[in-house]
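One protein chain omitted, others in place.
We call the chains A and B, going by the order they appear; numbering starts again at 1 in every chain.
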Amino acid sequence: MSAPLLQVSQLGKRFGGFVALDGVDLQVAPGERVGLIGPNGSGKSTLVNCICGTLHNETGSVTFAGETVDGMVAHERTRRGLARSFQLPRPFTSMTVADNIRVPLLYTVAFRVGHHVTEAEADERCMELLKLVALDGKAAKNPRDLTQVEMRKLELARAMAADPKLLIADESMAGLSHSEVEDIVALLIRLNESGITIIMIEHLMRAVMAFSQRLVVLVSGKKIADGKPDDVIKEREVIGAYLGQ
Amino acid sequence: MDLQLDLLINAIIAGLLIGGFYAAVTAGISISFGMLDIVNIAHPAFIILGSYIAYIVNARLGIDPIVTSIVMLPAFYVLGAAVYQIYYQSFEKRGQESLRGLAFFFGVLFVTEVCLLLVFGVDYRSVSAPYIGSSISFAHMEFPLRLLVPCAVSLAMFAALEIFLSRTFIGRAVMAVSQDPQALRLMAVDPTRIKRIAFGISIATASMAGAFLIIIQPVIPSVGRDYIGRIFAICVLGGLGSLPGTLIAALLLGVIESITSVFYGPSWAPAVSFGILLLTLAVRPSGLLGR
Partner (left out) sequence: MRTPVFILVQIAIAAALYFSLRAIGNDYLFFLGYTVLQFVVLATAWNILGGYCGYVNFGSSGFFAIGVYTSVFLYTVGQSLDDLFPASIAGPLHAIFPLPVPVDVVFGGIVAGLVGLGTGYLTLRLRGVFFAIATLALAIVLQTFVVNWSFVGGSRGAYIIPPDKVPVFGPYIEFLFALMLALVIIALTTARLIERSRLGVGFATIRDDELAAEACGVPTLKLKLIATVLSGALMGMAGAPFPFYIGYVEPGSAFDLSYAVNSIAMPMIGGTTSWVGPMIGALLLGTLQQIATVTISSAVNLLIVGLLLIGFVIVAPNGIVGLWQGWMRKRSRA
(Lines give C-alpha, C1' and ligand atoms only; values in the text may rest on other atoms or scores of the structure.)
Protein backbone atom coordinates (compact mmCIF):
# COMPACT_ATOMS: atom_id res chain seq x y z
CA MET A 1 0.00 0.00 0.00
CA SER A 2 1.31 3.42 -0.98
CA ALA A 3 1.47 6.30 1.54
CA PRO A 4 -2.07 6.95 2.77
CA LEU A 5 -3.89 10.06 1.56
CA LEU A 6 -5.82 10.32 4.78
CA GLN A 7 -4.62 9.03 8.10
CA VAL A 8 -6.84 9.31 11.13
CA SER A 9 -5.30 8.06 14.34
CA GLN A 10 -6.81 7.61 17.78
CA LEU A 11 -9.41 10.28 17.13
CA GLY A 12 -11.47 11.18 20.20
CA LYS A 13 -14.33 13.62 20.69
CA ARG A 14 -16.90 14.04 23.41
CA PHE A 15 -19.91 16.27 23.84
CA GLY A 16 -20.22 16.89 27.53
CA GLY A 17 -20.44 13.43 29.03
CA PHE A 18 -21.28 11.72 25.75
CA VAL A 19 -18.37 10.04 24.00
CA ALA A 20 -19.00 10.52 20.28
CA LEU A 21 -15.68 9.19 19.03
CA ASP A 22 -13.52 6.84 21.04
CA GLY A 23 -10.05 6.39 19.55
CA VAL A 24 -10.92 5.87 15.90
CA ASP A 25 -8.18 4.85 13.43
CA LEU A 26 -8.73 5.09 9.70
CA GLN A 27 -6.42 4.99 6.71
CA VAL A 28 -7.45 5.76 3.19
CA ALA A 29 -5.11 5.19 0.25
CA PRO A 30 -5.12 7.43 -2.82
CA GLY A 31 -7.73 6.35 -5.34
CA GLU A 32 -9.73 4.23 -2.92
CA ARG A 33 -13.52 4.00 -2.62
CA VAL A 34 -14.39 3.56 1.03
CA GLY A 35 -17.83 3.06 2.49
CA LEU A 36 -18.46 4.16 6.07
CA ILE A 37 -21.51 2.73 7.80
CA GLY A 38 -22.93 2.53 11.27
CA PRO A 39 -26.23 2.87 13.11
CA ASN A 40 -27.67 6.28 14.00
CA GLY A 41 -25.60 8.07 16.58
CA SER A 42 -22.57 5.87 15.96
CA GLY A 43 -20.37 8.89 15.33
CA LYS A 44 -20.18 8.90 11.52
CA SER A 45 -21.11 12.53 11.16
CA THR A 46 -18.85 13.52 14.04
CA LEU A 47 -15.99 11.69 12.35
CA VAL A 48 -16.63 13.52 9.07
CA ASN A 49 -16.89 16.84 10.91
CA CYS A 50 -13.60 16.21 12.70
CA ILE A 51 -11.84 15.22 9.48
CA CYS A 52 -13.14 18.30 7.67
CA GLY A 53 -12.50 20.72 10.51
CA THR A 54 -16.12 21.64 11.22
CA LEU A 55 -15.52 20.21 14.68
CA HIS A 56 -12.20 19.89 16.44
CA ASN A 57 -11.11 16.57 17.85
CA GLU A 58 -9.91 16.47 21.44
CA THR A 59 -7.44 13.64 21.12
CA GLY A 60 -5.64 11.94 18.26
CA SER A 61 -4.78 13.50 14.93
CA VAL A 62 -5.76 13.80 11.30
CA THR A 63 -3.09 13.75 8.61
CA PHE A 64 -4.01 14.60 5.06
CA ALA A 65 -1.64 14.22 2.08
CA GLY A 66 1.32 13.93 4.44
CA GLU A 67 0.42 17.05 6.43
CA THR A 68 -1.12 17.24 9.90
CA VAL A 69 -4.29 19.26 9.62
CA ASP A 70 -5.20 19.38 13.33
CA GLY A 71 -5.85 22.96 14.35
CA MET A 72 -6.67 24.01 10.81
CA VAL A 73 -10.13 25.45 10.32
CA ALA A 74 -12.43 23.99 7.69
CA HIS A 75 -11.62 26.29 4.80
CA GLU A 76 -7.89 25.64 5.12
CA ARG A 77 -8.54 21.93 4.81
CA THR A 78 -10.81 22.47 1.83
CA ARG A 79 -8.06 24.44 0.12
CA ARG A 80 -5.70 21.52 0.64
CA GLY A 81 -8.05 19.23 -1.23
CA LEU A 82 -10.40 17.85 1.39
CA ALA A 83 -13.95 18.49 0.23
CA ARG A 84 -17.28 17.33 1.57
CA SER A 85 -20.95 17.36 0.79
CA PHE A 86 -23.49 17.84 3.56
CA GLN A 87 -26.02 15.31 4.74
CA LEU A 88 -28.80 17.85 4.30
CA PRO A 89 -27.98 19.92 1.22
CA ARG A 90 -26.87 23.41 2.18
CA PRO A 91 -26.94 25.45 -1.00
CA PHE A 92 -26.40 29.22 -0.96
CA THR A 93 -29.97 30.27 -1.56
CA SER A 94 -29.31 33.85 -2.57
CA MET A 95 -27.36 32.70 -5.63
CA THR A 96 -28.09 30.77 -8.78
CA VAL A 97 -27.04 27.15 -9.19
CA ALA A 98 -24.08 28.19 -11.33
CA ASP A 99 -22.93 30.81 -8.82
CA ASN A 100 -23.05 28.18 -6.08
CA ILE A 101 -20.46 26.23 -7.98
CA ARG A 102 -18.41 29.33 -8.65
CA VAL A 103 -17.81 29.85 -4.90
CA PRO A 104 -15.22 27.07 -4.48
CA LEU A 105 -13.66 28.07 -7.79
CA LEU A 106 -13.14 31.59 -6.46
CA TYR A 107 -12.13 30.62 -2.96
CA THR A 108 -10.35 27.31 -3.30
CA VAL A 109 -8.98 26.71 -6.76
CA ALA A 110 -7.86 30.32 -7.19
CA PHE A 111 -5.85 30.09 -3.98
CA ARG A 112 -4.30 26.76 -4.76
CA VAL A 113 -3.06 27.65 -8.21
CA GLY A 114 -1.93 30.97 -6.80
CA HIS A 115 -3.59 33.13 -9.41
CA HIS A 116 -7.02 34.51 -9.96
CA VAL A 117 -9.31 32.30 -11.95
CA THR A 118 -10.47 34.36 -14.91
CA GLU A 119 -14.17 34.77 -15.60
CA ALA A 120 -13.90 32.64 -18.74
CA GLU A 121 -12.07 29.84 -16.93
CA ALA A 122 -14.60 29.89 -14.13
CA ASP A 123 -17.53 29.79 -16.56
CA GLU A 124 -16.00 26.91 -18.46
CA ARG A 125 -15.25 24.83 -15.37
CA CYS A 126 -18.65 25.65 -13.98
CA MET A 127 -20.47 24.37 -17.07
CA GLU A 128 -18.23 21.30 -17.13
CA LEU A 129 -19.26 20.40 -13.59
CA LEU A 130 -22.92 21.12 -14.22
CA LYS A 131 -22.84 18.85 -17.27
CA LEU A 132 -21.15 16.15 -15.20
CA VAL A 133 -24.12 16.08 -12.83
CA ALA A 134 -26.64 16.84 -15.60
CA LEU A 135 -27.69 20.16 -14.13
CA ASP A 136 -26.52 22.30 -17.05
CA GLY A 137 -30.12 23.13 -17.93
CA LYS A 138 -30.71 24.57 -14.47
CA ALA A 139 -27.65 26.80 -14.20
CA ALA A 140 -29.65 30.02 -13.86
CA LYS A 141 -32.21 28.62 -11.42
CA ASN A 142 -32.34 29.26 -7.69
CA PRO A 143 -31.37 26.17 -5.68
CA ARG A 144 -34.70 26.38 -3.82
CA ASP A 145 -36.44 25.42 -7.07
CA LEU A 146 -34.48 22.18 -7.49
CA THR A 147 -35.82 18.73 -6.73
CA GLN A 148 -34.31 16.59 -3.96
CA VAL A 149 -32.05 14.64 -6.27
CA GLU A 150 -30.96 17.77 -8.11
CA MET A 151 -30.14 19.39 -4.79
CA ARG A 152 -27.91 16.42 -3.88
CA LYS A 153 -26.22 16.64 -7.25
CA LEU A 154 -25.59 20.34 -6.76
CA GLU A 155 -24.11 19.52 -3.37
CA LEU A 156 -21.72 17.04 -4.99
CA ALA A 157 -20.88 19.33 -7.90
CA ARG A 158 -20.07 22.16 -5.50
CA ALA A 159 -17.80 19.89 -3.50
CA MET A 160 -16.18 18.83 -6.78
CA ALA A 161 -15.63 22.45 -7.76
CA ALA A 162 -13.06 22.65 -4.97
CA ASP A 163 -11.02 20.23 -7.09
CA PRO A 164 -10.52 17.82 -4.19
CA LYS A 165 -8.13 14.94 -3.73
CA LEU A 166 -10.55 13.41 -1.25
CA LEU A 167 -14.31 13.77 -1.42
CA ILE A 168 -16.45 12.86 1.57
CA ALA A 169 -20.04 12.28 0.50
CA ASP A 170 -22.23 12.43 3.61
CA GLU A 171 -25.47 10.52 3.00
CA SER A 172 -26.02 11.85 -0.49
CA MET A 173 -28.81 9.37 -1.14
CA ALA A 174 -31.21 9.51 1.76
CA GLY A 175 -34.78 9.78 0.53
CA LEU A 176 -34.02 9.19 -3.14
CA SER A 177 -35.76 6.72 -5.43
CA HIS A 178 -34.16 3.52 -6.71
CA SER A 179 -33.13 4.93 -10.07
CA GLU A 180 -31.92 8.18 -8.52
CA VAL A 181 -29.68 6.22 -6.14
CA GLU A 182 -28.19 4.31 -9.06
CA ASP A 183 -27.66 7.62 -10.80
CA ILE A 184 -25.66 9.02 -7.89
CA VAL A 185 -23.67 5.83 -7.31
CA ALA A 186 -22.70 5.82 -10.97
CA LEU A 187 -21.72 9.46 -10.69
CA LEU A 188 -19.53 8.82 -7.66
CA ILE A 189 -17.84 5.86 -9.36
CA ARG A 190 -17.17 8.04 -12.42
CA LEU A 191 -15.61 10.70 -10.20
CA ASN A 192 -13.47 8.06 -8.52
CA GLU A 193 -12.29 6.76 -11.86
CA SER A 194 -11.18 10.27 -12.76
CA GLY A 195 -8.75 9.99 -9.85
CA ILE A 196 -10.60 11.25 -6.77
CA THR A 197 -10.53 9.28 -3.56
CA ILE A 198 -14.01 9.01 -2.07
CA ILE A 199 -15.40 8.18 1.34
CA MET A 200 -19.11 7.50 1.21
CA ILE A 201 -21.20 7.65 4.36
CA GLU A 202 -24.45 5.91 3.75
CA HIS A 203 -27.37 4.14 5.35
CA LEU A 204 -28.52 2.51 2.16
CA MET A 205 -26.72 -0.83 2.10
CA ARG A 206 -27.50 -1.44 -1.56
CA ALA A 207 -25.67 1.73 -2.52
CA VAL A 208 -22.77 1.10 -0.16
CA MET A 209 -22.23 -2.43 -1.45
CA ALA A 210 -22.38 -1.29 -5.04
CA PHE A 211 -19.91 1.48 -4.44
CA SER A 212 -17.33 0.44 -1.87
CA GLN A 213 -14.07 -1.37 -2.37
CA ARG A 214 -13.60 -1.32 1.37
CA LEU A 215 -16.10 -1.02 4.16
CA VAL A 216 -15.60 0.55 7.59
CA VAL A 217 -18.14 0.08 10.37
CA LEU A 218 -18.52 2.48 13.27
CA VAL A 219 -20.54 1.61 16.36
CA SER A 220 -20.80 3.83 19.46
CA GLY A 221 -17.80 5.88 18.41
CA LYS A 222 -15.57 2.86 17.87
CA LYS A 223 -14.44 1.19 14.68
CA ILE A 224 -15.58 -2.42 14.86
CA ALA A 225 -14.79 -3.62 11.35
CA ASP A 226 -12.67 -2.62 8.37
CA GLY A 227 -12.17 -4.76 5.27
CA LYS A 228 -13.65 -6.14 2.07
CA PRO A 229 -17.39 -5.35 1.99
CA ASP A 230 -18.46 -8.96 1.48
CA ASP A 231 -16.40 -10.12 4.45
CA VAL A 232 -17.35 -7.24 6.72
CA ILE A 233 -21.09 -7.69 6.47
CA LYS A 234 -20.72 -11.32 7.50
CA GLU A 235 -18.89 -10.44 10.72
CA ARG A 236 -20.97 -11.26 13.76
CA GLU A 237 -20.31 -7.98 15.51
CA VAL A 238 -21.53 -6.02 12.53
CA ILE A 239 -24.66 -8.07 12.18
CA GLY A 240 -25.21 -7.74 15.90
CA ALA A 241 -24.82 -3.99 15.83
CA TYR A 242 -27.35 -3.66 13.05
CA LEU A 243 -29.87 -6.17 14.28
CA GLY A 244 -29.44 -4.98 17.82
CA GLN A 245 -30.57 -1.43 17.15
CA MET B 1 -17.61 49.83 62.86
CA ASP B 2 -15.28 50.93 60.11
CA LEU B 3 -17.03 53.29 57.75
CA GLN B 4 -15.59 51.69 54.61
CA LEU B 5 -16.69 48.25 55.75
CA ASP B 6 -20.08 49.63 56.65
CA LEU B 7 -20.44 51.09 53.18
CA LEU B 8 -19.32 47.84 51.61
CA ILE B 9 -21.78 45.71 53.60
CA ASN B 10 -24.67 48.01 52.77
CA ALA B 11 -23.62 48.08 49.14
CA ILE B 12 -23.65 44.29 49.07
CA ILE B 13 -27.09 44.16 50.69
CA ALA B 14 -28.50 46.71 48.27
CA GLY B 15 -26.85 44.78 45.43
CA LEU B 16 -28.40 41.47 46.49
CA LEU B 17 -31.84 43.09 46.78
CA ILE B 18 -31.45 44.75 43.36
CA GLY B 19 -30.14 41.45 42.04
CA GLY B 20 -33.34 39.71 43.08
CA PHE B 21 -35.21 42.29 41.07
CA TYR B 22 -32.84 41.78 38.11
CA ALA B 23 -33.74 38.11 38.20
CA ALA B 24 -37.39 39.00 37.56
CA VAL B 25 -36.36 41.36 34.78
CA THR B 26 -34.27 38.64 33.14
CA ALA B 27 -36.67 35.72 33.64
CA GLY B 28 -38.57 36.62 30.47
CA ILE B 29 -35.43 36.78 28.36
CA SER B 30 -34.18 33.52 29.83
CA ILE B 31 -37.32 31.93 28.44
CA SER B 32 -37.54 33.69 25.06
CA PHE B 33 -33.84 33.92 24.22
CA GLY B 34 -32.47 31.08 26.30
CA MET B 35 -35.11 28.46 25.64
CA LEU B 36 -36.93 29.50 22.47
CA ASP B 37 -34.02 31.05 20.60
CA ILE B 38 -36.03 34.21 19.98
CA VAL B 39 -33.89 37.29 20.40
CA ASN B 40 -36.52 39.53 21.87
CA ILE B 41 -34.52 42.69 22.43
CA ALA B 42 -37.84 44.50 22.81
CA HIS B 43 -38.35 42.82 26.20
CA PRO B 44 -37.30 45.93 28.19
CA ALA B 45 -39.92 47.91 26.29
CA PHE B 46 -42.62 45.55 27.59
CA ILE B 47 -41.21 45.98 31.09
CA ILE B 48 -41.46 49.76 30.80
CA LEU B 49 -45.00 49.33 29.50
CA GLY B 50 -45.72 47.37 32.68
CA SER B 51 -44.24 50.21 34.73
CA TYR B 52 -46.47 52.80 33.08
CA ILE B 53 -49.60 50.70 33.51
CA ALA B 54 -48.77 50.30 37.20
CA TYR B 55 -48.18 54.06 37.32
CA ILE B 56 -51.55 55.00 35.77
CA VAL B 57 -53.54 52.66 37.99
CA ASN B 58 -51.62 53.82 41.03
CA ALA B 59 -52.06 57.49 40.23
CA ARG B 60 -55.77 57.21 39.40
CA LEU B 61 -56.99 54.55 41.82
CA GLY B 62 -54.15 54.30 44.32
CA ILE B 63 -53.85 50.55 43.87
CA ASP B 64 -50.55 48.88 44.77
CA PRO B 65 -48.36 48.43 41.68
CA ILE B 66 -47.66 44.77 42.43
CA VAL B 67 -51.37 44.02 42.68
CA THR B 68 -51.94 45.78 39.38
CA SER B 69 -49.16 43.80 37.73
CA ILE B 70 -50.63 40.49 38.88
CA VAL B 71 -54.06 41.50 37.58
CA MET B 72 -52.44 42.46 34.28
CA LEU B 73 -50.67 39.10 33.84
CA PRO B 74 -53.31 37.62 31.49
CA ALA B 75 -53.28 40.76 29.32
CA PHE B 76 -49.52 40.61 28.97
CA TYR B 77 -49.71 36.90 28.24
CA VAL B 78 -52.13 37.59 25.39
CA LEU B 79 -49.93 40.42 24.13
CA GLY B 80 -46.93 38.09 24.12
CA ALA B 81 -48.82 35.33 22.33
CA ALA B 82 -49.93 37.85 19.71
CA VAL B 83 -46.41 39.17 19.19
CA TYR B 84 -45.16 35.61 18.81
CA GLN B 85 -47.87 34.89 16.24
CA ILE B 86 -46.71 37.87 14.14
CA TYR B 87 -43.09 36.84 14.58
CA TYR B 88 -43.84 33.26 13.62
CA GLN B 89 -45.93 34.11 10.56
CA SER B 90 -43.58 36.78 9.27
CA PHE B 91 -40.14 35.42 10.06
CA GLU B 92 -39.78 32.04 11.74
CA LYS B 93 -41.96 30.24 9.21
CA ARG B 94 -40.03 31.77 6.33
CA GLY B 95 -36.67 31.04 7.94
CA GLN B 96 -35.74 34.72 8.07
CA GLU B 97 -35.64 35.11 11.81
CA SER B 98 -32.00 36.04 12.12
CA LEU B 99 -31.72 39.31 10.24
CA ARG B 100 -35.27 40.52 9.82
CA GLY B 101 -36.59 39.10 13.06
CA LEU B 102 -33.94 41.05 14.94
CA ALA B 103 -34.79 44.20 13.03
CA PHE B 104 -38.45 43.59 13.85
CA PHE B 105 -37.87 43.45 17.60
CA PHE B 106 -35.57 46.44 17.38
CA GLY B 107 -38.41 48.30 15.67
CA VAL B 108 -40.89 47.19 18.36
CA LEU B 109 -38.53 48.40 21.09
CA PHE B 110 -38.13 51.74 19.42
CA VAL B 111 -41.80 52.27 18.58
CA THR B 112 -42.92 51.38 22.11
CA GLU B 113 -40.40 53.78 23.56
CA VAL B 114 -41.43 56.63 21.24
CA CYS B 115 -45.14 56.00 21.89
CA LEU B 116 -44.63 56.14 25.66
CA LEU B 117 -42.60 59.28 25.12
CA LEU B 118 -45.41 60.88 23.14
CA VAL B 119 -48.02 59.97 25.77
CA PHE B 120 -46.11 60.54 29.00
CA GLY B 121 -43.32 62.90 27.98
CA VAL B 122 -39.82 62.88 29.41
CA ASP B 123 -40.81 63.51 33.04
CA TYR B 124 -39.84 60.91 35.61
CA ARG B 125 -42.92 59.06 36.92
CA SER B 126 -43.13 57.23 40.21
CA VAL B 127 -45.67 55.39 42.32
CA SER B 128 -46.68 55.61 45.94
CA ALA B 129 -47.11 52.65 48.25
CA PRO B 130 -46.90 52.35 52.06
CA TYR B 131 -43.59 50.48 51.96
CA ILE B 132 -41.78 53.02 49.78
CA GLY B 133 -39.53 55.19 51.89
CA SER B 134 -39.28 53.10 55.06
CA SER B 135 -36.67 50.54 55.85
CA ILE B 136 -35.75 47.89 58.38
CA SER B 137 -32.48 48.26 60.23
CA PHE B 138 -30.69 45.30 61.66
CA ALA B 139 -27.32 45.64 63.38
CA HIS B 140 -25.56 48.11 61.10
CA MET B 141 -27.41 46.87 58.05
CA GLU B 142 -30.09 48.78 56.24
CA PHE B 143 -32.89 46.95 54.37
CA PRO B 144 -34.92 49.50 52.40
CA LEU B 145 -38.42 48.08 51.91
CA ARG B 146 -38.52 49.77 48.51
CA LEU B 147 -35.94 47.12 47.48
CA LEU B 148 -36.91 44.33 49.84
CA VAL B 149 -40.54 43.97 48.73
CA PRO B 150 -39.85 43.73 44.96
CA CYS B 151 -36.97 41.35 45.67
CA ALA B 152 -39.16 39.04 47.76
CA VAL B 153 -42.03 38.98 45.26
CA SER B 154 -39.57 38.56 42.43
CA LEU B 155 -37.99 35.51 44.08
CA ALA B 156 -41.45 34.05 44.61
CA MET B 157 -42.28 34.55 40.94
CA PHE B 158 -38.96 33.01 40.01
CA ALA B 159 -39.62 29.95 42.14
CA ALA B 160 -43.09 29.56 40.63
CA LEU B 161 -41.60 29.69 37.12
CA GLU B 162 -38.95 27.13 37.98
CA ILE B 163 -41.56 24.76 39.40
CA PHE B 164 -43.77 25.25 36.36
CA LEU B 165 -40.92 24.57 33.94
CA SER B 166 -39.50 21.55 35.68
CA ARG B 167 -42.64 19.86 37.00
CA THR B 168 -45.37 20.30 34.39
CA PHE B 169 -45.63 18.70 30.97
CA ILE B 170 -45.92 22.02 29.16
CA GLY B 171 -42.99 23.36 31.14
CA ARG B 172 -40.79 20.47 30.09
CA ALA B 173 -41.96 20.84 26.53
CA VAL B 174 -40.87 24.49 26.66
CA MET B 175 -37.39 23.46 27.80
CA ALA B 176 -37.17 20.94 24.95
CA VAL B 177 -38.76 22.91 22.15
CA SER B 178 -35.71 24.54 20.63
CA GLN B 179 -33.47 21.49 21.01
CA ASP B 180 -35.80 18.89 19.68
CA PRO B 181 -39.00 20.08 18.01
CA GLN B 182 -39.12 16.75 16.17
CA ALA B 183 -39.48 14.78 19.37
CA LEU B 184 -42.35 17.02 20.43
CA ARG B 185 -44.09 16.45 17.13
CA LEU B 186 -43.75 12.70 17.70
CA MET B 187 -45.57 13.19 21.00
CA ALA B 188 -48.31 15.01 19.09
CA VAL B 189 -47.34 18.35 20.61
CA ASP B 190 -47.32 21.32 18.26
CA PRO B 191 -43.97 23.11 18.79
CA THR B 192 -45.45 26.39 17.59
CA ARG B 193 -48.16 26.20 20.25
CA ILE B 194 -45.58 25.50 22.94
CA LYS B 195 -43.49 28.43 21.77
CA ARG B 196 -46.53 30.69 21.75
CA ILE B 197 -47.38 29.73 25.32
CA ALA B 198 -43.78 30.16 26.43
CA PHE B 199 -43.44 33.53 24.75
CA GLY B 200 -46.72 34.63 26.32
CA ILE B 201 -45.34 33.68 29.74
CA SER B 202 -42.09 35.46 29.06
CA ILE B 203 -43.95 38.70 28.25
CA ALA B 204 -46.24 38.18 31.26
CA THR B 205 -43.19 38.30 33.54
CA ALA B 206 -42.54 41.77 32.10
CA SER B 207 -45.76 43.00 33.73
CA MET B 208 -44.42 42.16 37.18
CA ALA B 209 -40.88 43.25 36.42
CA GLY B 210 -42.31 46.59 35.28
CA ALA B 211 -44.12 47.07 38.59
CA PHE B 212 -40.93 46.24 40.52
CA LEU B 213 -38.99 48.68 38.40
CA ILE B 214 -41.23 51.65 39.11
CA ILE B 215 -41.25 50.82 42.83
CA ILE B 216 -37.46 50.81 42.88
CA GLN B 217 -36.84 53.90 40.77
CA PRO B 218 -38.74 56.63 38.92
CA VAL B 219 -39.20 55.71 35.26
CA ILE B 220 -38.85 57.50 31.92
CA PRO B 221 -39.44 55.78 28.58
CA SER B 222 -35.75 55.51 27.68
CA VAL B 223 -34.87 53.64 30.90
CA GLY B 224 -35.57 50.40 29.05
CA ARG B 225 -32.39 50.69 27.05
CA ASP B 226 -30.22 50.49 30.17
CA TYR B 227 -31.83 47.15 30.85
CA ILE B 228 -31.04 45.63 27.46
CA GLY B 229 -27.43 45.25 28.47
CA ARG B 230 -28.29 44.03 31.94
CA ILE B 231 -30.74 41.35 30.95
CA PHE B 232 -28.57 39.93 28.19
CA ALA B 233 -25.49 40.11 30.39
CA ILE B 234 -27.33 38.17 33.11
CA CYS B 235 -28.86 35.74 30.64
CA VAL B 236 -25.54 34.95 28.96
CA LEU B 237 -23.58 34.91 32.20
CA GLY B 238 -26.11 32.56 33.77
CA GLY B 239 -25.86 30.13 30.88
CA LEU B 240 -28.64 30.48 28.34
CA GLY B 241 -31.98 29.15 29.45
CA SER B 242 -31.02 28.06 32.94
CA LEU B 243 -33.20 29.70 35.60
CA PRO B 244 -30.95 28.86 38.58
CA GLY B 245 -27.99 30.19 36.60
CA THR B 246 -29.95 33.32 35.81
CA LEU B 247 -30.69 33.89 39.48
CA ILE B 248 -27.05 33.55 40.51
CA ALA B 249 -25.89 35.80 37.68
CA ALA B 250 -28.55 38.39 38.56
CA LEU B 251 -27.47 38.54 42.21
CA LEU B 252 -23.83 38.72 41.14
CA LEU B 253 -24.43 41.58 38.73
CA GLY B 254 -26.53 43.42 41.30
CA VAL B 255 -23.71 43.27 43.82
CA ILE B 256 -20.99 44.26 41.36
CA GLU B 257 -23.04 47.20 40.08
CA SER B 258 -23.90 48.34 43.58
CA ILE B 259 -20.28 48.25 44.72
CA THR B 260 -19.16 50.06 41.57
CA SER B 261 -21.68 52.80 42.04
CA VAL B 262 -20.91 53.26 45.76
CA PHE B 263 -17.15 53.35 45.33
CA TYR B 264 -16.64 54.79 41.82
CA GLY B 265 -19.82 56.78 41.24
CA PRO B 266 -23.16 55.88 39.66
CA SER B 267 -22.13 57.16 36.22
CA TRP B 268 -19.92 54.06 35.81
CA ALA B 269 -22.68 51.58 36.63
CA PRO B 270 -24.06 51.13 33.09
CA ALA B 271 -20.65 50.07 31.82
CA VAL B 272 -20.43 47.27 34.38
CA SER B 273 -23.13 45.05 32.93
CA PHE B 274 -22.06 45.58 29.35
CA GLY B 275 -18.44 45.10 30.26
CA ILE B 276 -19.32 41.82 31.93
CA LEU B 277 -21.38 40.84 28.89
CA LEU B 278 -18.54 41.53 26.46
CA LEU B 279 -16.07 39.71 28.68
CA THR B 280 -18.36 36.71 29.08
CA LEU B 281 -18.94 36.51 25.34
CA ALA B 282 -15.23 36.68 24.70
CA VAL B 283 -13.98 34.37 27.43
CA ARG B 284 -16.75 32.05 28.47
CA PRO B 285 -19.71 32.16 26.09
CA SER B 286 -21.36 29.19 27.78
CA GLY B 287 -21.81 31.23 30.96
CA LEU B 288 -20.89 30.69 34.59
CA LEU B 289 -22.59 27.37 35.05
CA GLY B 290 -22.13 26.19 31.47
CA ARG B 291 -19.75 23.41 30.59
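Just so it is clear, a contact is a pair of C-beta atoms (placed from the backbone, for glycine too) under 8 Å apart; a residue touches a chain by one contact, two chains touch by 3 or more.
Computed from a predicted model, the values in this text were never measured in an experiment.
Engineer: Of A:Cys50, A:Ala83 or A:Val219, which residue touches the hidden chain?
Structural biologist: Checking each option in A:Cys50, A:Ala83 or A:Val219, the one touching the absent chain turns out to be A:Ala83.
Engineer: Would you mind spotting which of A:Val19, A:Val103 or A:Ala139 touches the chain that isn't drawn?
Structural biologist: Selected residue, touching the omitted chain: A:Val103.
Engineer: Determine which one of A:Gln10, A:Thr59 or A:Thr93 touches the chain that has been left out.
Structural biologist: Checking the options A:Gln10, A:Thr59 or A:Thr93, the one contacting the hidden chain is A:Thr93.
Engineer: Consider the whole complex, including the chain that is not shown, and state which of A:Ala159, A:Val216 or A:Ala241 touches that chain.
Structural biologist: Residue touching the absent chain, from the options given: A:Ala159.
Engineer: Pick out the residues on subunit B that sit against the missing chain.
Structural biologist: With respect to the unshown chain, the touching residues of subunit B are 33, 39, 41, 86, 90-91, 94, 96, 98-100, 102-104, 106-108, 110-111, 114-115, 117-118, 222, 225-226, 228-229, 232-233, 236, 265, 267-268, 270-271, 274-275, 277-278, 281-282, 285.
Engineer: List the residues of subunit A that touch the chain left out of this view.
Structural biologist: Touching the chain left out of view, subunit A contributes residues 52-54, 73-76, 78-79, 83-84, 86, 90-95, 99, 102-104, 106-108, 110-111, 158-159, 161-162.
The rule is simple: only the chains that are shown with their structure count from here on.
Engineer: Once you find the CA centre of subunit A and the CA centre of subunit B, what distance in Å lies between them?
Structural biologist: Distance between chain centres, rounded to whole Å: 46 Å.
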